[in-house]
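Missing here is one protein chain; the remaining ones are kept as they sit in the complex.
To keep things simple, chains are lettered A, B and C as they appear, and every chain counts its residues starting from 1.
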């Protein structure tokens, strides 16, 4: 074989990233997996105490936050790098929390790295990137504004040199005990009237009240998902993140890679589920032979393998586009649908293979199944992506 | 149209059963649904306190336990009757508990009604049928013996005029706080050596220890699912239920209708999920129109409707066979697969239609989704039924 | 068991219909199946010569056209009767042609029986019902007007005491060599201007030209599917079928049962495919055991069995409703989707089980596969039915 020239297709990731991912995988297997039985992993995700304990272990192992900018101690790895490392971290649902690549912090770090002013970097990005605080992204609202941002009801108006913000946010991941928040609101006046804008605010703040933490099917996010009331929140005029009126655009800047990093992390979950199901199929006996010797089971394992293979290829391809500077809107949407559905199938089949055991929390597959169900909704339900892709195909925009 | 003659196909259930089911549905909507937010509905099912409160309401409404023998206050309704009534009860996951048709009691009542001696009827069946105690059925074991009974490890040997039973049971629904248990064990000696036998025992009993209650994905069963250790349990010689050595056969007597009553109850869950999703689709707006005006959503509602339709027809057909005295092994297996998979699809689509809301416990669909996932395993995973049906087709036995 | 009272669910068809269906099945197996290798079964369906030969055999066997009115020699069996008999006939794709219950004649007989004037009955219905001529139903057009009748372009205007009809029809089944046609056209004038109306016309007619016979994936219909040009066709004023302006309504009168009789006939195809696949799985050896002993194959046979079971139940239920005089619009739509998709899956799996053999015309499964693919489109694609059902659910009309 000849040496690859520029422009040659190549599916071999750089050696240093492969090694880093292997290190992360070892760390997760050895140090994180034992915490999966820890009672501090609650129905609303790991507690902050557990998170901090895991972060410390990750720092000791030299695998903490390799995706953050170098000035904050990270390695600023590429999207391809993230693909490898986040999948390795995802081997345990607690892994991304441990190495600090979990949502929403990971996406917020990315957004601020691209958009924030130097003073905002120091004040907000630095402590987040270094794992000293958590953050949240307050976009979704009870009446929508998740998939369809035009439904945004939270308002911001300028009162002298202060913004006054009012609204109600819903399904806000990690809000409870976060150190700061990004809030999306619709301007009520001025030249950008009606346009969405992002604001940065330290937490806690007396004008921001956590009404309740939602009981949800998933349980991987520290702090869970909250309903928040924002009542007459007053912020200095310079609290805007980026430019006034560009809230939707920034949400997209954040979402395309954030959506993909969800795929990466949960792909790790699928790998784990397949491993547990395979082990079980090798040992458990039913109807006179090993479970795995029944084609009804081995076909499911083969399908899992193919789903994992396809999800990984889709992720790598989109990551490569993002690394090249491509916006990759279509590919990011396709990867979200392909991966979330493939990964959910893997979790479902693994659970089925485990039989009665699969219905219990005696293996982590039960939590993987529930988390990956939610993944089919979070960051855009499959239907919204199919709708957007279909409309672009029909209109000839792709 | 002419009056139906004997031998004419007829899909209209008897008027009195239709009325009874309507009464049950009204009761569940009015009285039971409000309890769905009650904290006594725990991750391990409703508490006994909640159960008793609901039973009282059901008695007051005249809808308590219509399926139990008349001598215990029931109406001894047919399987077709159960199909209508249990579906109505299943409109709330708590409904079957309320009217006392939940598993495993419902199946145990049936089994004892067919097999028990008069003294056993008085001692065990009567208080159960009247809702004074709960019961459990101890068959499944950690190493299997759920789908494949040949894996049974629990043993029973005759020591003088006493049976001595040892073993470990797993996923035993409702064991915690049950008033009595049926235990399946393999004989270690005698002419029926190696054959499975059922034993009746009052609970609590010092030789029967609940090791732990399993955390499971479902949450509909009072008492949850337990792991049980049976250590040197000594029972009088007459503790056998039915004949010695016929444990497997009785398990089948119990399972065929029990499997079908699972279908009936969870069909009610599917109806409920569809109703909640439809209401949401009629009100929620996305991308400029009502959610339900998007074909991406309305097609899912149509598919739900078809799945519910097919599940109901399959249930009615098998119920009719059972009422005729047919064993209906194949039809019962087919109904289990058809219904559990159709109902799980309905729950999944309903959840997807609800979007972010669907991931939360703000609607009961989240619990329905988790319960119906377990239904694809309980009383025989789809794969075991496909295996059995396929083998019979290939061997020409059907 | 007690004797069934009115209002009792009953899945047992009347004895006389069961016996009639058994007679039809025997006839098809013994007399029709051998013709499946006859070269007169062309890519455009059986030739008229072959059809007439088969009809003669059916008459000799006493199974010719049991669904037609008694005055024309039939038995006027109910929809439940049709469900049994047409399924039996469908055991061979040539079976419905043989006993004269194939589309479009079967639907046209039904329509004229309900709508035609006495003189039209004599002139058109009688020879059709007696199998002396074939007929066609000219509704669909190149630009649509199949699923969406509002797209109808063919026009009819009154010129003195004659209608003048112009237009182009497409996918007109059985047009080639038909004895008469029903033509749907849109009125161009008068009080019912713009409304669709049905006309009856003898064929051949110099103003009606068969442009070409379409090559299609299916091959069960005598005469195939034609493109027809109607140019200045002049018909006497009394050529209207039923009332002026009620063309769409009559199309529905025809379609609901016609759609269901498609389900019945092709269900017979599914039964046949399953039988062929099962026989093959019992004999063919692969990888050291019989094909059918591989779960990968036996699971497919089990799924086929369940799909056949569900399709049959859906048909019987809708047939029962129609027999009661119910319009059964929703149930007819549901049955069309459920049956066409279930039957297509059965054909696909059977073909897959047959492996290389399945790709060839050495078994009839290849033709069944192609015919049942078309069934997912004919008489309303699944998407049109899902759209209609979904819209009714969302609008609260059901």
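Definition applied: a contact is a pair of C-beta atoms (placed from the backbone, for glycine too) under 8 Å apart; a residue touches a chain by one contact, two chains touch by 3 or more.
Nothing here was measured: the structure is a model prediction, and the numbers come from that model.
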- Message: Based on the whole assembly, the unshown chain contacts which displayed chains?
- Response: A, B, C
- Task: With the full complex in mind, choose from C:151, C:203 or C:244 the residue touching the hidden chain.
- Result: C:151
- Message: Looking at the full complex, which residue from A:33, A:158, A:207 or A:334 touches the chain that isn't shown here?
- Response: A:334
- Query: Of the residues C:32, C:182 or C:374, which one touches the chain left out of the display?
  - Reply: C:374
- Item | Residues of chain B in contact with the chain not shown | 294-296, 299
- Task: Since one chain isn't shown, list which residues of chain C touch it in the complete complex.
- Result: 140, 143-144, 146-148, 150-151, 170-171, 214-218, 225, 284-287, 294, 296-297, 351-352, 355-356, 358-362, 366, 369-370, 373-374, 376-378, 381-383, 386-387
- Residues from chain A at the interface with the omitted partner, ascending: 1, 3-15, 80, 278, 281-282, 290, 292-293, 295, 297-303, 305-306, 309-310, 313-314, 316-317, 319-321, 323-325, 331, 334, 337-338, 383, 385-387, 389-391, 393-394, 396
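We take it that only the chains that are shown with their structure count from here on.
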- For chain A and chain B, let me know how many angstrom lie between their CA-based centres, rounded off. 38
- Query: If you average the Cα atoms of chain B and of chain C to get two centres, how far apart are those centres in Å?
  - Reply: 41
- For chain B, residues that touch 2 or more chains besides their own: 297, 383, 386-387
